[in-house]
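Note that one protein chain of the assembly has been removed; the remaining protein chains are unaltered in position.
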Amino acid sequence: MSVTRFGISLESPLLKRFDRLINKKGYASRSEAIRDLIRDSLVTEEWKSDNTETVGTITLVYSHDTRELNDNLNDIQHHYHQLVISTTHIHLDGHNCLEVIIVKGKSEDIKAVADRLIGIKGVKHGKLTATTTGKRLK
Amino acid sequence: MSVTRFGISLESPLLKRFDRLINKKGYASRSEAIRDLIRDSLVTEEWKSDNTETVGTITLVYSHDTRELNDNLNDIQHHYHQLVISTTHIHLDGHNCLEVIIVKGKSEDIKAVADRLIGIKGVKHGKLTATTTGKRLK
Amino acid sequence: MSVTRFGISLESPLLKRFDRLINKKGYASRSEAIRDLIRDSLVTEEWKSDNTETVGTITLVYSHDTRELNDNLNDIQHHYHQLVISTTHIHLDGHNCLEVIIVKGKSEDIKAVADRLIGIKGVKHGKLTATTTGKRLK
Partner (left out) sequence: MSVTRFGISLESPLLKRFDRLINKKGYASRSEAIRDLIRDSLVTEEWKSDNTETVGTITLVYSHDTRELNDNLNDIQHHYHQLVISTTHIHLDGHNCLEVIIVKGKSEDIKAVADRLIGIKGVKHGKLTATTTGKRLK
């Protein structure tokens, strides 16, 4: 694949902090680290256009002691079963559950199911992580 | 303030998409756009490191066509196998993979394994999502 | 690793059928195919001794329309949460769920949790698959 080389200018103290960060993160070069930042910004953009097919994960932490919470979570996921690829459930301890739901579809639909799941009474923490189908990233 | 100029290399299709994005966002130059991405990454890094046990997910998208990428991902995960609870792998299409790794441990250790995995050459997009064991949330 | 070579005798028609089977399954040699059969018999044996640590999967198919079934499944899994590593849930359609529970522990405990889960009213099909930690198989 063809590669383009170009120059950028950065304030020296910012560059020093960035160099420390990429060193700590183990990147081989500034180019690689900046490439990752650029890809991330493109993924975020992909999510703003509601009709692109994209991929995300919905992370939920809740206590299974709240009755009917499991039924509610499962009902909503089945309602959207064409979006949900798979759900991984970890029994964190005798009470707390972690559920990671992998979804694929239009970003507006993904956001809708995430909002409904995160909003259920009894969910302690919920987060939608936007990622990508990878098709448009080289 | 002193400014440093340096060169970076990017795959041409990625650079084209980035140029369209920064044009749309109204940046005056690539340097300005990249400066903002770098500042953001430094803020995220400031997420304070501590010794509390916590839970997170690491989301990776990559093409399985890059040879040895799978071995590298698996080697690193095994190196940290006491942190990794389970990994879910979705074959998005004939080429692209989504891997969602559920980790539990000290936040600084979780960040270390996330940085190593996301930094592997061939990973198109990677993200650490911090959540919680639920123990201290009522 | 040292390898031992030895001879075995088989009725010719049986050997012919076996050769067709291993050819169909894509094995490179009779040795490889027989090695797999031997390993499987050792895994089965590992499971008969109740105190060895071992690994298994419990596969359940049920309809999420049965109320409280999800709560019951989750309660039992939490009760045994030290055995359960992770659970993957697939929404097969608007009604049917597949749940695959990965367990690690003494075989008698694994059998106990499998029996309780498979026995829940509303579970259409359940199966315990015995595998191994891999430690004693070279």
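Order as written gives the chain letters A, B and C; numbering starts at 1 within each chain.
Heads up, the rule we're going with is that a residue touches a chain if its C-beta (ideal position, glycine included) is under 8 Å from a C-beta of that chain, and two chains touch if they have at least 3 such contacts.
Computed from a predicted model, the values in this text were never measured in an experiment.
*Asks:* Which candidate, B:S41, B:T88 or B:T132, sits in contact with the chain we can't see?
*Replies:* In the full complex, the listed residue that touches the missing chain is B:T88.
*Asks:* Mind pulling the chain C residues that touch the left-out chain?
*Replies:* Here the touching residues of chain C are 1-15, 17-18, 21, 24-28, 30-32, 34-43, 45, 55, 57, 59, 61-63, 85-86, 88, 90, 92-93, 95-98, 100, 102, 104, 124-125, 127, 129-138.
*Asks:* Over the whole complex, note the residues of chain B touching the chain we left out.
*Replies:* For chain B, the residues touching the absent chain are 64, 67-71, 73-75, 77-79, 81, 84, 86-95, 97.
*Asks:* Identify the residues of chain A touching the omitted chain, counting contacts across the whole complex.
*Replies:* Touch set of chain A with respect to the missing chain: 85-86, 88, 102.
The definition used in the following text is that only the chains that are shown with their structure count from here on.
*Asks:* When chain A touches chain B, do the two copies use mostly the same residue numbers, with over half shared, or different ones?
*Replies:* same
*Asks:* Specify the chain most distant from chain B by Cα centroid.
*Replies:* C
*Asks:* Chain B to chain C: how many Å between their CA centres?
*Replies:* A distance of 34 Å separates the two centres.
*Asks:* Need the CA-centroid distance for the pair chain A / chain B, whole Å please.
*Replies:* Roughly 10 Å separates the two chain centres.
*Asks:* Indicate the residues of chain B shared as contacts by at least two other chains.
*Replies:* Touching at least two other chains: 85-86, 88, 102.
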